[in-house]
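Only one protein chain is missing; all other protein chains are in place.
== chain A ==
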């Protein structure tokens, strides 16, 4: 990277880190770098400043394992705040901030935006129908497959429509989610937590360390028996805090730096140490 670029990036990171709640400056730097990598990989035309809809869907699919086209479209819309058809670097960092580290409030806001297809501030009966229409297996015996979906929409409204106006306002939605956290993604998975295996996220995380091949990170984490995201977060949090990667290659051997500070006790097995 050119020094000029580097300066620019640092400046950007600096400004973003002021607004970002969940990432520190170093993390944001990594994210920006990663954004540029993604951009180079996916965009043929040089000079664009953002990821377009197709590329973004591709990213969602490969990294986060999302499958529902409509939901992925909506996620793109949620990321693309200025509606220019591209996710630029600021939007990317802000989106990921919610995506990966968001508080319940932020996630609710994000999910509601995803589900509110026409962005009128309400999830209407029709929107629900649209989102749920593939949710029931087709049963040959059923006379009208739509009947079941309509029924399901009614059930959902009964459950979530607290003011009984036949549509969900954000207040309705928020109240329901606070009652029952499972309803956060009521109309389809739009957050990475639910489906994406942590290994895939690790692949993605590993882009944050340009010095380190990602498979080492994965092995490291596997051998530390980090099994869920919370622990992984702690792990990465510590890495970022210390500012130095835990692992550094010395003549083909890897040394572990101070795992003592980690809440993880499992020793590193020899299977990957000898690389």
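Definition applied: a residue touches a chain if its C-beta (ideal position, glycine included) is under 8 Å from a C-beta of that chain, and two chains touch if they have at least 3 such contacts; residues count from 1.
The rule is simple: contacts and distances are computed from a predicted model.
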**Study point:** Which of "Replication protein A 14 kDa subunit B", "Small ribosomal subunit protein mS29", "Vacuolar protein sorting-associated protein 29" or "Outer dynein arm docking complex subunit 2" matches, in UniProt, the chain that is not displayed
**Key:** "Outer dynein arm docking complex subunit 2"
Review point. Which of A:100, A:132 or A:168 touches the chain that is not shown?
Key: A:132
**Study point:** Residue, one of A:104, A:119 or A:155, that touches the chain absent here
**Key:** A:155
Study note, to complete from the structure: chain A positions in touch with the non-displayed chain are 131-132, 134-137, 139, 148, 151-152, 155-156, 158-159, 180, 182-183, 185-189, 194, 227-228, 230, 234, 237, 263
